[in-house]
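One protein chain is absent from this view; the other protein chains keep their places.
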Amino acid sequence: MILLALDGTGAGLSRASLELVSLGRQLAGDSPLGGFLIGDPVQPLLDQARCAVDQLWLLRGEGLPSTDPQRAAQAAEAALQAAEAQLLLLPAGRLGRSYSPRLAVQRGWALLEDAAELQLDGQQLSATCYAYLGRIWQRRSTHPPAVVSVKAGSVSPAELVSVPAAEVRVLEVATSSPLEERDFVGQKLSRVPLSEAEVVVTGGRGLGSQEAFAMLEELADLLGAGVGATRAVVDAGWRPYAEQVGQTGQTVQPKVYLAIGVSGAVQHLSGMNKSGYIVAVNKDPEAPMVKSSDLAVIGDLHKVVPALIQALRGRRD
Amino acid sequence: MKILVAVRQVPDAESRLEVSEGNLDLSRASLVLDGMDEYAVEEALLLREAGLEAELIAVAVGAAALEETLRAALAMGLDRARLLVGELADPLAVARAVAEVARDEQADLILTGSQQSDWDSQALGPAIAACLGWPQVSWCHALQLDGGVLRGRHDVEGGSAAFEVALPAVVTTQQGLNEPRYPTLPNIRRSRSKEVRSESIPVTLADGWQLVAQGSAAKARLGQRIAVSDPQEAAAELLSWLEQTAKVRL
Partner (left out) sequence: MLDFELSEEQKQLQALARDFTRKEILPAAQRADREERMPEGLLEKAFATGLLNPELPEELGGSGLSLLDEILIAEELGYGCMGIYTTLMASALGLTPILLAATPEQQRRLLAPLRERPCLLAFALSEANNGSDAAAMRTLARRDGGDFVISGSKMWISNGGEAELTVVFATTDPSQGHRSSVAIVVPRSAPGQQAHPIHHKLGQRASLTSELVFDEVRVPAENLLGEVGAGFRIAMQTLDRTRIPVAAASVGVARRARDEALRYAKERQAFGRPVADFQAIQFKLADMEIGIQSGRWLAYRAAWLADQGRPHSAEAAAAKAYCSDMAFSAANEAIQIFGGAGYVGEYPVEKLLRDVKLNQIYEGTNEIMRVIIARSLLRA
């Protein structure tokens, strides 16, 4: 069986989960598809999950759900055993990517990370993964059983039409971890999450100050865009880490990526160079970001951005 | 007490990478200590400078040329190095080899980068921890060690959290944790006399992934320009480009 690591909010399954569902269906064909949720789901989430898969495990236990990879791996292990699964698909987020290697080692399974274009062909499992800071694509192949973290946005999310049909089994899981976590500080994202935004507006050090981000936020709101930041800006304390795009931050792949005053270090480019279109606003025609762009506006961002805001407001009125 | 720092050798981020007939040509790339691992080396040094009595050991698994990278870690200040020479193309295989060294050395703490910038993998640290049955702390950006207990902060799904964990443990490092130092010239000179113990290990590729094909992921970009003379005009031009070329609904 193929098993999916599902998650969601009060409103239902997360986008990443819906993507897993559509991929899982593709790979499973006519065979039943399994899934698990960790913790006690609210009704809408449970209903959606029951539409999405054929068999659903609810993993409950003290300390669950958890951001601790130790506990997450133990919970997933229990589900894998119960489902007798040969393939586990999970979203390639921070948690998924930190506990999937544990699972792979514990079970002696293969591991594919941040995989796109996953194919299962008999005993051959292959996927496209990026390497060398996103500069090279690689087709990697292995054999099931395997744990696969699936790249966000690499398949379209499933559209759930059926009735909640999956049989639900509750598994009580005792997890333990020597790691104690506390003082969780969540990302305060008032806007669209970067991973889901169609347009991302990212500000770099060229903005000159923390205050200048106010106009970037306004621009983002007018465009319905997410706001991103470069490492330099995050290091300077102007923006929270949650907004950082790049090797050490998030990888984004929006339809349009607007880089405002971003010079374009390789580490940054690796986090956004798969975007549909890249637009740079920069005064330096030599900036790497300008060279990697589809459209570069060469000029003073402190004049261009207000002009953009004005023009967009004009269209609203 | 012993701290093991697992380091990797990757092409410099600025290097040009070219693939011809499925082979990645690295002959012109300069191979350097992975940037994420530099934080690990630095953190080991900082822990000692904060008063910890520890031996700091660099470990690397792969080609013999890795000695150069180990020397760089020694030049930053680590005490000695272990090099396991073998053809290992998969993070899990490397993790198993590192775990063997950790057992052999009876290490108490293992530090390594959160991401490996050749495979674009984040598996090495967690996999080493799993091989040893140790806890892992991923994406750490603040760390202190006090009486055998590690405390600090790290990034977790959806945010960040403070943590506390008793040794032994694996900690993966990233930006923000510290500012890696240069391998100073006197340290480069001094590292001449430091030991790099090299041994070969059997090839174990069986359960890893294999590379079937690869290519450049660089996307051809349109390279259009707008030179700003009048900001209003430039803004209007940009917006109509977004609508017509990028098909954004404004």
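Per-chain residue numbering starts at 1, and chain names A and B are given in the order in which the chains are listed.
FYI, a contact is a pair of C-beta atoms (placed from the backbone, for glycine too) under 8 Å apart; a residue touches a chain by one contact, two chains touch by 3 or more.
What you are looking at is a predicted structure, and each value in this text was computed from that prediction instead of being measured.
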Query raised in the report: For the chain left off this view, which of B:75, B:94 or B:107 is in contact with it?
Result: B:75
Query raised in the report: Which of B:147, B:186 or B:202 sits in contact with the chain that's absent?
Result: B:186
**Report entry** Hidden-chain contact residue, picked from the options B:18, B:67, B:118 or B:164
**Finding:** B:67
Query - Residues of chain B in contact with the chain not shown - result: 30, 32, 67-68, 71-72, 75, 182-189, 192
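In this section, only the chains that are shown with their structure count from here on.
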Query raised in the report: Which residues of chain A touch chain B in the complex?
Result: 67-70, 73, 93-95, 97-102, 104-106, 108-114, 126, 129-142, 177-187, 198-199, 223, 231, 235, 241-242, 247-248, 255-256, 265-267, 273-274, 276-279, 285, 291-300, 303-304, 306-308, 310-312, 315
Query raised in the report: Okay, in this complex, where on chain B does chain A touch?
Result: 10-11, 13-14, 17, 19, 24, 35-36, 91-92, 95, 114-115, 117-124, 126-127, 129-131, 135-139, 153, 155-166, 169, 174-176, 207-219, 221-228, 231-232, 234-236, 238-239, 241-242, 245-248, 250
